[in-house]
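Before I ask anything, here is the structure I am working with.
All protein chains but one are shown in place.
Each chain gets a letter, A, B, C and D, in the order it is written, and its residues are counted from 1.
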């Protein structure tokens, strides 16, 4: 049962991911990508990681994709006027996609883990409480550090888009 | 940890100072602050108990995130020094964009925190955040002249490829986590390599690839020359000095800590090292843009630094890498100080702009010459010792062939370094004689100080080497 | 609490994540529209997030999930900066076709 | 007071010369170079009276590098040569007016500094550093103050630099490789490093590459003639008078004692190559119409003979080499200076545009003639002493080698006299040849005095260098 769900979800994930890439209209891409993110959230739910799934939806679908959509619309890019890459480049892209997929998959298939048993600790490790504890105790430093990251990107975004005044 | 806080604090101060209209104070305060932090780092290196302030940062949980060993501290000191130079150069460089000055300075400071996190991490999350802060700051710096088409292109290229590389790094981290169940480097390092699933090795290789991109090693180097050329010169200076050695040091630390037991891994690194040296040097031969040339030269230097992975004694390897990085970056800073001057007075960085510099600005020409000689590995400049220590280490491991390649590359490198020197000393300036604008004080000061430090550590390599030991 | 991996197996998640990652790579290679390339990179990051969560379950460890948060933060920051650059490019080039960005070469 | 004092004087002199400004630079350079000479002489005196004048300090712990300067017969002799020639070379430039005077003289002193360091250093790395360091000043001297077409000059100079740099890098690799064996760069340690035969051969040829390019031996010589021609006179004198001696000296100090097996193994190959250079250089010298090029090729021939002598691995060969280095050093400096004197007056280096100088300036002609005769090793000049010992050592190796090498005295006479004839003799030239000035004359007379005095009474020098050569020879012959 759960396996079937997994396969269905996976198919959706991969399919929408492909569609994201293949659709000509960036708006369509964005929509497909949102779908893809939702399916990934589905995967998270299957892991019983509800908090993560929600955060995922909020951040990716809610923030990042919206930002992208805004940009697309601001720039009036919702046209299917993208000229295709030269055919040679596209073939190269397809070939290298096949190659990289083959290499990675082959590597992973070759690298079957020795043990096939999965431990079940029975402990709660992914509830909000636990995550909060881990995040704000063990991972307090990176958590704070992430603020620097966000600050940088903020300053950066401002710096890059700020119209310059002939200033004092 | 305390270093990170201090520097991030400095960054905030910058931003606040702008709000309070203290623009003039930003740079002096920052530089002074950085030098203060540098002194602090120095004290930490030499004191027995690194936790000088007694804030408990060397205990749980901080120790799981940031570890202040000599390697980390030494490199931190170098990064702080470099940032001090870069910040000092900023006001002159951005004199037409005074409003943005605080942003630039703050970004550089945050970039510094990222760099320090990258080398003092003891948890992969810190590493990842550090490298991302560094990268994102650099994307911004690369694109920081939004009106300039070249700067746009550079930023875009760097961003797209950098994000791509970040994905690969992240993938590698995930795999390592999958194999070990931990992000903590100490825990991972203590594990039995043979018992780990081979995801671990794949993850290590992925990380390697990602970091190869950051240090611009062949075949992940394509971005470097383009971005170096397109970015504003000061950003290029940052990339080619601070960012490059930060990535390299972090790479070194990461790989030596992860220590994958993998046949062919070191061979791969060696091949990449040789390729980087060779291609970097060959491509640099025909360049006419100095920034671009230095970009290719940086690729070859990355190749040299990759030789540091051939070691028998980790401490010495660390010391040698640090020395090389120190020598290379100081030469780079000195060179870029001159490039900044030329580019501001001539409007571009083409080689012909340097014509006749030996006559018009002998000091600048002399500094640039010294810097180039150092990069080329001519003694008494520290670049020579950097190379020599690396060669020594590699030969100690018995990898003769690598050294031979490195040597052949050193020969090729002379070709383009001397092209620039030739231009300065044997060609007449194309411009007419009234080119009598004086060199801004900060440029010459930074150039001279940097090159003096470079020569100084060449005269007394012990100063640097002993930091690690 | 049962472990979903007992049903499906960590391998399949790895393959899934790898494929998704490769699709992301494909997207970056295949398209010349910068914004779609951004999306492809997001796909790559998401693939890794998925993998991290799977490993988190595999190890019954919260750290993996915590890392995903950082990854999201990074993704957000990257997108913000990326879009800012994109806007700058758009202003100058009146388009976001990355094949127009070929001035720096040689 | 130890030998580092000489280095300090020269280095400080270089700085001081730069800072006193264009007007006084030449005088300052003369004073400092002479002070260095005086210091060397005094140290030589101290050394010969049994004082220890070595300088030995730990420099870098790991890899262990010592700041080790050793005064012995060999190194002091070469140092004396350097510090004696430097004031003369400085002095020869007195009449010249050129831009950036102070940099010029500062570079000359700096170069002397590096060369003295090369001769004195016994720590391999230190030696290498000085060795490389000496390249920089000559590069700039030739580049900035050189003559002729700027483009051609640049080409020649950069070729020279890359070429010599390339060679010496392999020497560096050899040194580092040796370091792995003994964890020291000190020469005596390296001498006793245990090397397999293969290793010795590799190391030997790594050294050889560096030295063969610098000396130069054929076929590594192509940089030479052009650089000699393009460089300013002082640069050429430094190059030919001292710098190429660095390589010859290094053969004795480093290459042979470190890899004696390989040296013995390839003895005849190397001698053959060197002697081929003798003939090659001589024959080419016959075809030159440019006086500086001619002298360059003659230099090629002479140093070929010196190299051949050193590779015989006999005391006579080594001693002859050292003597001939000194002799050739003075002689070639004198000849290039003479060429410079002519160029100052006639504004040309082409032999076909000269002639008839004897009519106008018999004094100069006489001095030039003596230089020419010294160059062809007429007995009574110092060059004969060196050449005799060299040829004798070759004869001991194989009589035919001496015969072939000895053709230098025939071919040498051929091209030198031919040059003398067309430069000095014949009908009066239409151009005016002003008689040599006092300064020029003094410089030439000093050189001639040295050549003639040592030609008659070389004993002090021979006695001075022999003990050290014998010591070295023990290392060289330790496998036989």
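Everything below uses one rule, namely that contacts are C-beta pairs under 8 Å (C-beta built on N, C-alpha and C of every residue); 3 or more make two chains touch, one makes a residue touch a chain.
Here is the rule we use: contacts and distances are computed from a predicted model.
*Asks:* Out of "4Fe-4S dicluster domain-containing protein", "Sarcosine oxidase subunit delta", "ABC transporter substrate-binding protein" or "NADH:ubiquinone oxidoreductase subunit L", what name does the UniProt record list for the absent chain?
*Replies:* Per the UniProt record, the undisplayed chain of the complex is "NADH:ubiquinone oxidoreductase subunit L".
*Asks:* Just to confirm, in the complete assembly, which displayed chains does the hidden chain contact?
*Replies:* Contacts of the omitted chain with visible chains: A, B, C, D.
*Asks:* Of A:30, A:77 or A:111, which sits in contact with the chain we cannot see?
*Replies:* Of the listed residues, the one touching the omitted chain is A:111.
*Asks:* Going by the contact rule already stated, which one of B:139, B:220, B:251 or B:443 would touch the omitted chain in the full complex?
*Replies:* Answer from the full complex: B:220 touches the omitted chain.
*Asks:* Check the options D:42, D:67, D:94 or D:414 and report the residue that touches the missing chain.
*Replies:* Touching the chain that is not displayed is residue D:414.
*Asks:* May I ask which residue of B:65, B:78, B:196 or B:209 touches the chain that does not appear here?
*Replies:* B:209
*Asks:* If I consider the whole complex, including the chain that's not displayed, which of B:87, B:333 or B:412 touches that chain?
*Replies:* B:412
*Asks:* List every residue of chain D that touches the chain not included in the displayed model.
*Replies:* Here the touching residues of chain D are 159, 162-163, 219, 222, 280, 283-284, 286-288, 314-316, 319, 356, 358-359, 362, 366, 373, 376, 378-380, 385, 388-389, 391-392, 395-396, 399, 402-403, 406-407, 409-411, 413-414, 417-418, 421, 424-428, 456-459, 462-463, 466.
*Asks:* List the chain A residues touching the unshown chain?
*Replies:* Residues in contact with the chain left out: 85, 89, 92-93, 96, 99-100, 103-104, 106-107, 110-111.
*Asks:* What residues on chain B make contact with the chain left out of this view?
*Replies:* Output for chain B: 156-157, 160-161, 164-165, 168, 198, 201-202, 205-206, 208-209, 213, 219-220, 222-223, 225-226, 262-265, 268, 279, 282-286, 412, 415.
We adopt the following convention: only the chains that are shown with their structure count from here on.
*Asks:* Take the average of all CA coordinates in chain C, do the same for chain D, and state the distance between these two points in whole angstrom.
*Replies:* Taking the mean C-alpha position of each chain, the two centres sit 66 Å apart.
*Asks:* Roughly how far is chain B from chain D, going centre to centre by Cα mean, in whole Å?
*Replies:* Centre separation, chain B to chain D: 42 Å.
*Asks:* Could you please state the distance in Å, as a whole number, between where the Cα atoms of chain A are centred and where those of chain B are centred?
*Replies:* Measuring from centre to centre gives 30 Å for this pair.
*Asks:* Mark out which residues of chain C touch at least two other chains, giving numbers and ranges.
*Replies:* Chain C, residues with two or more chain partners: 10, 14, 21, 24-25, 38, 54, 58-59, 61, 63, 66, 70, 74, 77-78, 81, 84-86, 88.
*Asks:* Hunt down the residues of chain D that sit against at least two other chains at once, touch-wise.
*Replies:* Residues of chain D touching two or more partner chains: there are none.
*Asks:* Show which residues of chain B lie in contact with chain A when the two form their complex.
*Replies:* 1, 4, 8, 11, 15, 61-62, 64-66, 97-100, 103-104, 106-107, 110-111, 113-114, 117, 123, 125-126, 129-130, 132-133, 136-137, 139-140, 143-144, 146, 155, 197-199, 201-202
*Asks:* State the interface residues of chain C toward chain B in the complex, per the touch definition above.
*Replies:* Counting only chain C, the residues touching chain B are 10, 14, 17, 21, 24-25, 28, 34, 37-38, 41, 44-45, 47-48, 51-52, 54-55, 58-59, 61, 63-64, 66-67, 70-71, 74, 77-78, 81-82, 84-86, 88-89, 91-93, 98, 101, 103-106.
*Asks:* Please name which positions on chain A make contact with chain C in the complex.
*Replies:* Chain A reaches chain C through residues 2-3, 6, 10, 13-14, 17-18, 20-22, 26, 29-30, 33, 36-37, 40, 43-44, 46-49, 52, 55-56, 59-60, 63-64, 67-68, 71-72, 74-75, 77, 82-85, 90, 92-94, 96-97, 100-101, 104-105, 108, 112-113, 116, 118-126, 130-131, 134-135, 138-139, 142, 146, 149-150, 152-154, 156-157, 160-161.
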